[in-house]
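Note that one protein chain of the assembly has been removed; the remaining protein chains are unaltered in position.
Naming follows writing order (A and B), and every chain is counted from residue 1.
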Amino acid sequence: MVFKYFSILLLVFFTVLVILPVYLMVKVSLSPPEDIMVQRPGFLIRNVTFRHWKDVFKSGRLWQPLKKSIIVATTTALLALLISIPGAYVISHLSRTLRYSMILSLFFTRMFPEVGIALPIAVNFIKWGLFDTNLGLTMAHLIRVLPVTAWILIGTYRTIPSDLEDAAQVDGCGRLGVLKHVVLPLALPGISVALIFSWLMSWDEFTYALYLCLREKTMPLQVYYYISRGDWFLTASYATIITIPVIFVTYILQKYLRSGYLAGAVKG
Amino acid sequence: MKKIFCPLFISLFLIAGYLSAWGAGRDQVITVTTALSEAEWKVMKEDIWPMFQRRYGIKVDAYTVEAADLGKVLKGMVKAGRVEIDVFCQDNMRLAELVDLGVVEDLSRYRGQIPENVLPALVEAGVFSNKLYFMPYRPNVQIVYYNPLKFEKYKLNPPKNWDELLEVAKRFHAQEGMGRILFKASGGAPTTAQLYEWIASAGGDPFSFNDKGCVATFEFLQELWSYCHPDSKKAKWDTTNEFIAKEVAYIGQNWPFGVPIIVKDWNKKWLKTYGGWEGPEKEVHIIGGEVVGIPKGSPNKRLALKYISFLHSKEVQEILMAKLAWPSIRDDASGKVEGWLVPHFESVTEALKHGIFRKNVSYWSEFDGLLNDAFTRIVIKGEKVKPVLDEYSRKMQETIGKYKKD
Partner (left out) sequence: MSFRKLKKSWLEILLITPLLIYILGFTLAPVIYAVYMSFQDKFTLHFPTLVNYKYIFTHFQFKEAFFNTCFVAGVGITLELTIGLLVALILYRNFKGRGIFRAIMLLPLGVPTVVAATNMRYIFDTSGYLNSFLLKLGVVEHAVDWAGGGIKTLMTIVVADMWKVTPLVMLILLAGLETIPEQLYEAARIDGAGAWKRFKHITLPLLKPAITMALVIRGIDIFRIFDLPLILVGRHTRVLSTYAYFEYYDYANPYTSSAGATILMVMILLTIIAYLKMTGTKEVQY
């Protein structure tokens, strides 16, 4: 019993910690400057103003980044699946050592700081006309997203009993048929998790966008733009707006995760 | 299969039609990059660019490229042979970098289009090895922001020289148990600009690192540092506004763009400014601001030059002066500055009287790095002044030697 109350107390404590920064952001975005621009700000919302929100909507810096972020994140997620669903399938069927080195090399690319990779990529993209385009940014985001989706999917495939595949093959299914009719339906939960993860990773991405966007910014870049101009209120309002869609996405994610679909990547 | 072809054709047809219509029915467009604050951006967007379009039928497609990014962006574009920028505005501190990268058009032939009333010193600032690469557009200078309420409270006067500054700093520290003056010590370009100014006003040559003026400046800063507000370590041009407005710090130098933000956006009507203080040798203020240039291989050079001319016109300069309190590049511009802005505009004019230009050298970024490192070690970490400065002086000479070899 003591343990139970203790754990509930702990949970509430963590919940407060999780919500607090987000709450403060919303608070700043809704407060008049007099309440915020002081040495010792209070925690409660005293006066409410929608001025900063209106400013953001009027600034002409909202719809374009929003559109771009949504397009890029969605294309990235779909392309990541398109590439890694078949690729991960093959890797999951390789011999142990080969599989092992494949996975390591997937992650080798994630070991190099993105600031180091972004520069050569930016130069090449300019040459190919991909600079400052949605496609170019999508391709850069894939660099970041692919290893993770591939890994999640490899894990997912590994959980599917190979007997099932063998049986299907005996029944006269081609190899593609096995993938289509047996493996994919079973892997669907893992695939959706991979999809949501890659969407979130692209939505969040900052470094590549910094190097590859010029005319059209993504939402995180736009936030950084406001930060670097020292504008507290526009930053807060904008940051709140960019966080809202994400609340929905995480809500969906947690629904999907109810029965521990991620386990596919975890189990031996 | 046939089923697919029909809609495919139709949609291709539609796209092609749309594209051609789009190309024909439009105004001419030039692409301009700039880095402005929100308030400045608004004036450009609502007044300057529409006016240009009305007059010349050329639409300005503008977007933000930060000063530090411009070199990389242009280098990439020129290297790839796809220049998509027609006119860029750039911080006058980062010009040599662009010249060295070979990404800017030589504008010497068009020198004649600069109006006579533009101050000659500003034009000279765009000349590198006898070629005019950049044209003036907006001079800028740092002024002192301070909080008169706090100064009155402790019966202090705004400092007019280094000794008074130290005195004020000590008084605030003694009264409140915490430093209340701000030095932009965030590192990087803001710190370099401020150090350059201070060293010059102590009669030193910043590139020497260890002449009398440099040593004096660093020794003074080392002493002053213990009376500075700890947030000085985060102070750069954007955060300074915030610290002054929050009354975290009571006095500090910054570029004038912060005045409308603090007074108008944040409703801190008490803000006061003045030109600045003098160093042990003289009063000196670095002239910053932006110049305009054309990237090598710009597709619309003719239109770009027209735009630059437009920026130089008396009319535009007067609008910028009236709405943003930007000092003019012309000696005949007399915009009606809005009432509340007048005292701040006077501070800028006052500071500009002591304006000097920084030396534009190709080893600026190395200098920037070394100066910041020396500053961190001496002022923030409190190492001995002379040995450290000697070390960095040596390093600077080595670097200059390497550039000379090429």
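As a working rule, a residue touches a chain if its C-beta (ideal position, glycine included) is under 8 Å from a C-beta of that chain, and two chains touch if they have at least 3 such contacts.
Every value quoted in this text rests on a predicted model; they were computed, and no experiment measured them.
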Just name the one of A:S59, A:N134, A:S192 or A:T207 that touches the chain not displayed here. A:T207
Of A:L30, A:V56, A:L142 or A:V182, which one is in contact with the hidden chain? A:L142
Tell me which of B:Q53, B:N117, B:Q222 or B:T376 is the one touching the absent chain. B:T376
Would you write out the residues of chain A that touch the absent chain, in ascending order? 3, 7-8, 10-11, 14-15, 17-22, 24-25, 28, 38-43, 82-84, 86-91, 93, 99-100, 103, 105-117, 119-121, 139-140, 142-143, 146-148, 150-151, 154-155, 158, 175-176, 200, 203-204, 206-207, 219-220, 223-224, 227, 235-236, 239, 242-243, 246-247, 249-251, 253-254, 257, 259-263, 265-268
Under the stated touch rule, tell me which residues of chain B contact the chain that is not displayed. 68, 71, 97, 177-178, 186-189, 229-231, 233-234, 246, 248, 365-366, 368-369, 372-373, 376-377, 380, 402-403, 405-406
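Definition applied: only the chains that are shown with their structure count from here on.
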Which residues of chain B touch chain A once you look at their complex with the stated criterion? 37-38, 45, 61, 63-66, 72-73, 76-77, 79-80, 82, 84, 237-239, 241-242, 245-248, 261, 265-268
Residue set of chain A touching chain B in the complex reads 32-34, 37-39, 59-60, 119, 122-123, 126-127, 129, 131-132, 214-215, 225, 228-234
